[in-house]
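For this view, one protein chain was removed and the others were kept in their places.
Letters are used for the chains, namely A and B, taken in the order the chains are written, and counting of residues starts over at 1 for each.
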Amino acid sequence: MAAAPNTAHRVAYTINGVIRVATVEPGVTLLDLLREEFDLTGTKKGCDHGQCGACTVLMNGHRINSCLVLAVSRSGSVVTTIEGIGTSDGLHPLQEAFVKHDALQCGYCTPGQICSAIGLISEGTAKTRDEIREGMSGNLCRCGAYTGIVDAIEEVMAAVSDAESLP
Amino acid sequence: MKRFTYVRAVSIDQAIESLSVHPDAKLLAGGTNLVDLMKYDVATPTTIIDINDLPLREISETADGGLRIGALVTNSDVAVHPSVARHYPLLASAILAGASAQLRNAATVAGNLMQRTRCSYFYDVLTPCNKRAPGSGCPARPGLNRNHAILGASELCVATHPSDMCVALAAIGATIIVQGPNGLRAIPLADFHRLPGDAPEKDTTLFGNEVILGIELPPVLEHHRYSYLKIRDRLSYAFAIVSAAVWLTIDDEAAISTAQIALGGVAHKPWRNTAAEALLIGRPASRVNFEQFASMLLSGAVALSENDFKIDLARRTVVRALEQAASRTPQSQSDKRIH
């Protein structure tokens, strides 16, 4: 169990369906691993302390702040980043709705907002606008696109529940 | 971030042994506070013991009809668990009042218990802080203390405990189950966090080589009434200025039969006054009684240069939360209207 400080560790993640391996020092976060090592820069660094949500990814299906995860700790996890949402030729319904409702301006918080919204919808607890607002409050947007973000999510949630209620 | 050795514990015994060998080691669970503190060089462990493989993710009923929640259950999983939502909605509500969905998905029960203060001096290694660097001084006392302690503070430290979950646990009367080299120990939540006194660097009564296994909630309280009311600087995603957790029962004669009330954001630990609570028993659930209780709860409060408003605000928050609980209209954590 003993190891020298900063010994590099082998980690493996399934990222957007692809197994990616890397050798990391223990102080490397999942966020920095994604951005610097795997060049998946769609996941953003906005505060690096879990206070803005720009780094939100889905880990094993749950939205989390990747800036506060030591990469070495969660090796083996399945991670979805914004690059894994939508297909090469088509946008995910939430991505489409974000464009349609102009739920973004500078775009920097947007990947985190979308990953967070996917998490919110799959959690299934938010139904009302108040609940969407509260559920999305872990994603700050300095451009102030919140009303568009809520509109976009509300629209996609309605479509999802319509689809579920089909016979 | 200080360089550290990363090890992964495969058993509870091994984690305890590692802690004994490396006195400045830290246990890593969700990491939402520890990694944050390490990036600021506030936490500088030379060894990180990752306990995420330990079998502490269960929620199960206890023999006496309570609930046992494993140390590594995430805050989100606690909040949505059917037994918690049904029998301990105060706990679910308090958890949902804290942090963000992302943080709750990663943060664990044990990590939440071990959360450290958000005092901005504590977080800034270029300033003095008796909690971070014992003996260096407390700039908050003569400086920015708008959101610091009004109860139980010491000359050396005026920091507050930031957790919402712990405030609910204090009201419910939870017990922390820990294991050390000499076996298991049960610590009532009220005794788990400590006041700063002359050792503000110590947040809890946990020994350095003990591992939290989980928490136990007391047997289900039938006909409970509750509310968790949190006042903060914006309507979500902010630490409390003041919060109140109310756990109440009222009997058939409209008299209070159980009164367990805790305050958050006001002290180095969730704040309860059982003597004041006892005076509520048998009395009608009326505003005048609530106000009397609140005054007693806050009777020892002392203001710093900027936080005088917190004393009155805490009083009012407790009264409102009691009213909400009594009338079975607990505070919603998404509808921000306060009833």
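Just so it is clear, a residue touches a chain if its C-beta (ideal position, glycine included) is under 8 Å from a C-beta of that chain, and two chains touch if they have at least 3 such contacts.
Methods note: contacts and distances are computed from a predicted model.
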item: Candidate names "Xanthine dehydrogenase YagR molybdenum-binding subunit", "1,4-alpha-glucan branching enzyme", "Carbohydrate ABC transporter permease" or "Sigma-70 family RNA polymerase sigma factor"; UniProt protein name, chain not shown; value: "Xanthine dehydrogenase YagR molybdenum-binding subunit"
item: Sole contact to the chain not displayed, among A:11, A:28 or A:121; value: A:28
item: Per the touch definition above, residue among B:115, B:236 or B:249 touching the missing chain; value: B:236
item: Sole residue of A:14, A:75, A:105 or A:125 that reaches the chain not shown, by the stated touch rule; value: A:105
item: Missing-partner contacts on chain B, residue numbers; value: 1-3, 39, 41, 118, 120-121, 123-127, 139, 142-144, 146, 231, 233-239, 241, 306-307, 309-310, 312-313, 316-317, 320, 334, 336-339
item: Contacts of chain A with the absent chain, listed as residue ranges; value: 6, 25, 27-28, 32, 35-36, 39-49, 51-52, 54, 81-83, 85-86, 91, 95, 98-100, 102, 104-111, 114, 132-134, 136-137, 139-150
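What we mean here is this: only the chains that are shown with their structure count from here on.
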item: Chain A residues touching chain B - in the complex, by the definition given at the top; value: 1-7, 9, 26-27, 29, 48-50, 53, 56, 62-65, 68-70, 72-74, 116, 119-120, 123, 125-126, 128, 130-131, 133-135, 137-140
item: Chain B residues touching chain A - in the complex, by the definition given at the top; value: 1, 3-8, 14, 18, 28, 30-32, 35-36, 38-40, 46, 48, 50, 52, 76, 80, 99-103, 105-106, 235-237, 332-336
